[in-house]
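With one protein chain removed, the remaining protein chains of the complex are shown where they sit.
Each chain gets a letter, A and B, in the order it is written, and its residues are counted from 1.
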Amino acid sequence: MIALLTRDLRLAMRAGGGFGLGLSFFLIVVVLVPFGVGPETALLSKIAPGVLWVAALLACLLSLDRIFALDFEDGSLDLLATSPLPLEGVAAVKALAHWLTTGLPLVLAAPVLGLLMSLPASGFGPIVLSLLFGTPALSVIGAFGAALTVGIKRGGLLLSLLVLPLYMPTLIFGAEVARRGAEGQDYMTPLLMLAGISAATLALLPFASATVLRVNLR
Amino acid sequence: MIAMELRVDNLTVARGGLPVLEGVSFALTAGRALVLRGPNGCGKTTLLRTIAGLQPAPVGEISLDREAMAYGAHADGLKATLTVEENLTFWAQAFGTDQVEAAIASFNLDELRTRTAGTLSAGQKRRLGLARLMVTGRPVWILDEPTVSLDAWSVKLFADVVREHLKAGGMALLATHIDLGLEEADELELEPFKAVSSLGDSFDEAFL
Partner (left out) sequence: MASFWEYANPLKFMRTTERIFPFVTWAAVVCFLGGLIWGFFFTPDDYRQGSTVKIFYIHVPSAMMAINIWVMMLVTSLVWIVRRHHVSALAARAAAPVGAVMTLVALFTGAIWGQPMWGTWWAWDPRLTSFLILFLFYLGYMALWAAIDDDDTAADLTSVLCLVGSVFALLSRYAVNFWNQGLHQAASLSLDKEENVADVFWYPALVCIAGFVLLFVALVIIRTNTEIRARRMRALLARERQA
């Protein structure tokens, strides 16, 4: 398991598709928003939490199809399925690797981008917290979507169509935490809901992912 | 390695819900290789994947546990950006063995150790792919078209490697078109096992 994790991290670093790409995409989306809505500080600071969340979600989506597709194409997945590692574990570890290469950098970069979006000072803690608790769910749900579409050529678009509706509860609670935080309200309830979603998906979805992977390998 | 036997009994394999081969039976003992022959599309790949446990068999029995088998298609499962050693180390860890050094030595990969797999030639890659099978530490190699895109020299090298594996008490089940020069290999023609009847029970009767 740890071997699989280190391998995936190493692959992400060497191929350059992992850390860099998602993060740059996050940056670009956030930079585009002021061009779209105008440079007013008041407006930007009001929409900052939501923009940061939607941008993080899209950045996460960008690298989802790599979770299983590459291993499927070169036959690694066949061999992993016949190895002593349980496929559920493989699915969970792959989601974890995706989070470490995509989700975690987003969490760390969010405060800097918050500055660009003139996020109120009280909003920095909540945005980091909400992304920290929310992005694991994004990775795990995304891994399930990637497992569903692994056998489909050019399944990227379909993957987005399948995964985005599943992202909605996470987005709603995550953005709510960030918004309430920025407005100086109490954000404990949505934060707990968000953490609950992350914990539940983390516990259950790898089983669904493994099931559909087995079907796709048939 | 313990002497073991792979016995396949009255096996039916299906592709896309339709049976392609039925009544396939053979036995493979330690130190032996079996080459499956048949025209394209006759179900060789399906049969190998079924035996390796990647897809369910509607009818029939396979005596050996999946834990004894290592499956290799012509896709190598190698990562172009990892070095030879890293590739092998990962698979050794995944399968819980420590045969990396032995595999590197016996496949003559020592000088290539720190090269990334993407820069290897086709023949070198094949050697690495087979070394990957070796580090799994599993006695039964199931190989699907292992010699695709290989020149004559690499084919010979491949045959030597398989021979080594057999000498050590392993087994190999191959689907291939070329003559590998493996004198100890038996051959099995799949044409006679071509499925004629439908699956019968589940849906076929109603759909056909």
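Just so it is clear, a contact is a pair of C-beta atoms (placed from the backbone, for glycine too) under 8 Å apart; a residue touches a chain by one contact, two chains touch by 3 or more.
As the structure is a prediction and not an experimental result, all values here were calculated from the model.
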Shown chains touched by the chain that is not drawn here: A, B
Touching residue (missing chain; options A:A3, A:L27, A:I47 or A:L162): A:L162
For subunit B, the residues touching the chain missing from this view: 16-18, 20, 195, 202-204, 206-208
Subunit A residues touching the omitted chain (full complex): 144, 148-149, 151-152, 155, 158, 161-162, 164-166, 168-169, 172-173, 176, 190, 193, 197, 205, 208, 211-212, 215-216, 218
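One rule holds in what follows: only the chains that are shown with their structure count from here on.
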Complex contacts: residues of subunit A adjacent to subunit B: 2-4, 7, 10-11, 14-15, 71, 73-76, 78-85, 217-218
Contacting residues of subunit B [partner subunit A, same complex]: 52-56, 66-67, 69-79, 81-82, 86, 89-91, 93-96, 132, 136
